[in-house]
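Here the complex is missing a single protein chain, while all its other protein chains stay put.
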Amino acid sequence: MSAADDGTSSGAKIFALAQRIYPICRSITGNGVRQTLREIGAHIPLDVHEVPTGTPVLDWVVPREWNIRDAYIKDPRGRKVVDLNESNLHVMSYSVPVCRTMSLDELKSHIFTLPDQPDLIPYRTSYYQENWAFCMAHRQLEQLRDNTYEVVIDSTLADGHLTYGEYFHLGESDDEVLLSAHVCHPSLANDNCSGLALLAELASRISQMRTRYSYRFLFAPGTIGAITWLARNEHRVSRIKHGLVVSMVGDGAGPTYKKSRQGDAEIDRAMMHTLQHCKLTPTILEFSPYGYDERQYCSPGFNLPVGLFQRSRFGAISQYHTSADDLSFIRPEHLGDSFRIISEVIDLLEGNRSYYNTSPRGEPQLGRRGLYGAIGGDKDAAAANMAMLWILNLSDGHHSLLDIARRADLPFPIILKTAKVLERHELLAPVW
Amino acid sequence: MSAADDGTSSGAKIFALAQRIYPICRSITGNGVRQTLREIGAHIPLDVHEVPTGTPVLDWVVPREWNIRDAYIKDPRGRKVVDLNESNLHVMSYSVPVCRTMSLDELKSHIFTLPDQPDLIPYRTSYYQENWAFCMAHRQLEQLRDNTYEVVIDSTLADGHLTYGEYFHLGESDDEVLLSAHVCHPSLANDNCSGLALLAELASRISQMRTRYSYRFLFAPGTIGAITWLARNEHRVSRIKHGLVVSMVGDGAGPTYKKSRQGDAEIDRAMMHTLQHCKLTPTILEFSPYGYDERQYCSPGFNLPVGLFQRSRFGAISQYHTSADDLSFIRPEHLGDSFRIISEVIDLLEGNRSYYNTSPRGEPQLGRRGLYGAIGGDKDAAAANMAMLWILNLSDGHHSLLDIARRADLPFPIILKTAKVLERHELLAPVW
Partner (left out) sequence: MSAADDGTSSGAKIFALAQRIYPICRSITGNGVRQTLREIGAHIPLDVHEVPTGTPVLDWVVPREWNIRDAYIKDPRGRKVVDLNESNLHVMSYSVPVCRTMSLDELKSHIFTLPDQPDLIPYRTSYYQENWAFCMAHRQLEQLRDNTYEVVIDSTLADGHLTYGEYFHLGESDDEVLLSAHVCHPSLANDNCSGLALLAELASRISQMRTRYSYRFLFAPGTIGAITWLARNEHRVSRIKHGLVVSMVGDGAGPTYKKSRQGDAEIDRAMMHTLQHCKLTPTILEFSPYGYDERQYCSPGFNLPVGLFQRSRFGAISQYHTSADDLSFIRPEHLGDSFRIISEVIDLLEGNRSYYNTSPRGEPQLGRRGLYGAIGGDKDAAAANMAMLWILNLSDGHHSLLDIARRADLPFPIILKTAKVLERHELLAPVW
């Protein structure tokens, strides 16, 4: 069984899960994360970890847990002009409790808008500095009269836990593939309901497969979640041979792949090769230390071979971190395409091996084995035989099938299938 | 004496020999090969080897020998509608004997044509699967009436020998340069009467020279011939330091050079440098495992530094493997150009050495030795001195004259000539 399909049915399933988790008010801690993990756990048996506030994790400390029940701004006539129930972007994440009346002027110093995108609500956080704020459409702010407002944020910031979920699939080897998505953003559909839902579907698919690698799926809050996981798993991160951070995979742009810090890791070459043959318009970016949790995995003390897969490049689109990143921004067919690409990369990693040509002196006589067009001189026969010739020529123990696919400029699946045929004819022997 | 000339007289001689061997009906074995080697042997003393049918050679076995006396298709009125005597492409090479009458329908399953090139006869072979067929112009096939035809192929396929010819020129060193052309194609002028005739002329030229390298010229059937030679010379192929397969050198395109599998062998760098300065429009191709006998020489168990020199790239022209590859397709001037280029490459290999600058600290005083323009400040004087300055600057024992020519972007002959001057003035000492 292979991870890859044409993506159509997967796209619909991923979209359905993204829809279900979209409304939940998430932050880096709290019940929103727990509820999200329960939804994902309906698809795959998830290990949910709770790490107490105050736990030292690398250079950081697990923060207090934040939960919010209600928040609004009421005008003098008692009308809620801003209401958490309408959009959970309205309150800056980790806002401390407030219950006061204040002038519009004072209130304004606690309001974020996007003057250039006056109809959109921005997304803001203040995890590590106590503060509170509302976020709203600029046009709406402009309509507020100079009055006294009732301002309520019914939140709690107290000792509790940081929560993350993990799904582990045991393969033939202890060597692991890490797939990681951040679970901390509230109602932003592409960033990252799309990534969470895609990995849930992928985990479900892989759970039914016999695999060469073990697979670890991590659903954790951005930055502090990855740091917490790394701190608790420092002794075994060396098992991670390949990894991907997955975010914003539901729009129609890209795809975009940002290489790992290593820059020429197998995951980098696998992703580049797959994207080159994916029939979309991929962009390959060199590693940079800004982005998602690859920042942590690729910090110099770990330097793991983990890249970032996206459709739109983060920060490069107008919907980024605004209320425009809603469910209308992601589409089942795009989610399906993203799923298909990641699945093909996984099939590539699973199948990528080096072989020895067992008959390396001169070409073996392929015709005798029924492997070669029998009528010589045909102009077209050559093309069909190229995969075979490339594999035999480069299988000197130093070239993997991926190396051969890249050199031959042929899709990996063709190379893999042909190698299996040659192996059956004992013309190839795997390098162990 | 140098291998290079301006190519004019060589071009005429090569064309004359190509004309003489063009009509012979060759295959991978048989009397056509022997007759061709006799023609070549009129120019240089050739060692002709006969290897018996059934001899194991690497992964292959020497096949039965094929000979043909006559072949035709007669219509009911006794008229030969296809006749081997008109073109030896009319019969698929290695066709087994036939002597039958049959309907047009049955006959058609044994006829190859080129519907897209309806006036041309294709070239087809079936060496390792018993079969028979005629090849003809598509337009002619369309004119055949639905009738009963007499079909005769008067061939023999029987134990015998595989024949190849070798010419060896002993130089100062046992290190060899291999020059190889396939001798198996029937009346195809460019592919490869041109290559056979060019190598015969080159061998004749080199036989009169004192050379640093030894030179081995191989005239053998494609694939099985190279494999047979490799099998019989496995113990000494390591002597081959540089090599070229030569085919299709008589048309006016290219030149085309396909690199050896090593990709950066001295022959690759020598050929690239020479082509860059050849005043034609060269194309350099990376190695690929499809083509001529470089496939065998560059198989991973040998991995010899052997490239392929051609004018048109094989398969890339409409005349390829058709009756349009006749004597009108090749021209003395193109053969002369090809000869000149290969000769220049040989001169380069012969002359390419590394030297030490004997006065490496600061520039030596060239003026004192009469080597430098005496009037300083002249804007033009510099250019004339550049070869000298480059050689002195880079002769640190780690750069060959070819390295220096490439870095200086100057033709190798200028660098070589200048190095000889500096050596005479004891400013250069060869690295041994």
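Going in written order, the chains are labelled A and B, and every chain counts its residues from 1.
In this section, a residue touches a chain if its C-beta (ideal position, glycine included) is under 8 Å from a C-beta of that chain, and two chains touch if they have at least 3 such contacts.
Every value quoted in this text rests on a predicted model; they were computed, and no experiment measured them.
**Student:** Among B:D70, B:E142, B:D264 or B:E363, choose the residue that contacts the chain missing from this document, as touch is defined above.
**Tutor:** B:E363
**Student:** Determine which one of B:Y72, B:Y94, B:Y164 or B:W390 touches the chain that has been left out.
**Tutor:** B:W390
**Student:** In the complete assembly, which of A:T36, A:N88, A:T125 or A:S400 touches the absent chain?
**Tutor:** Touching the chain that is not displayed is residue A:T125.
**Student:** Of the residues A:R64, A:R261, A:R340 or A:R406, which one touches the chain left out of the display?
**Tutor:** Of the listed residues, the one touching the omitted chain is A:R261.
**Student:** Touching residues of subunit B against the unshown chain: what are they?
**Tutor:** Interface with the chain not displayed, on the subunit B side: 357, 359-365, 367-368, 374-379, 382, 385-386, 389-390, 392-396.
**Student:** Just the residue numbers, please: which parts of subunit A touch the chain that's not shown?
**Tutor:** Contacting residues on subunit A, toward the hidden partner: 58-60, 92-93, 122-129, 131, 223, 226-227, 230-231, 234, 261, 288-290, 295-296, 298-303, 315, 320-321.
By our rule, only the chains that are shown with their structure count from here on.
**Student:** If you average the CA atoms of subunit A and of subunit B, how many Å lie between those two points?
**Tutor:** The computed centroid separation for subunit A versus subunit B comes out at 54 Å.
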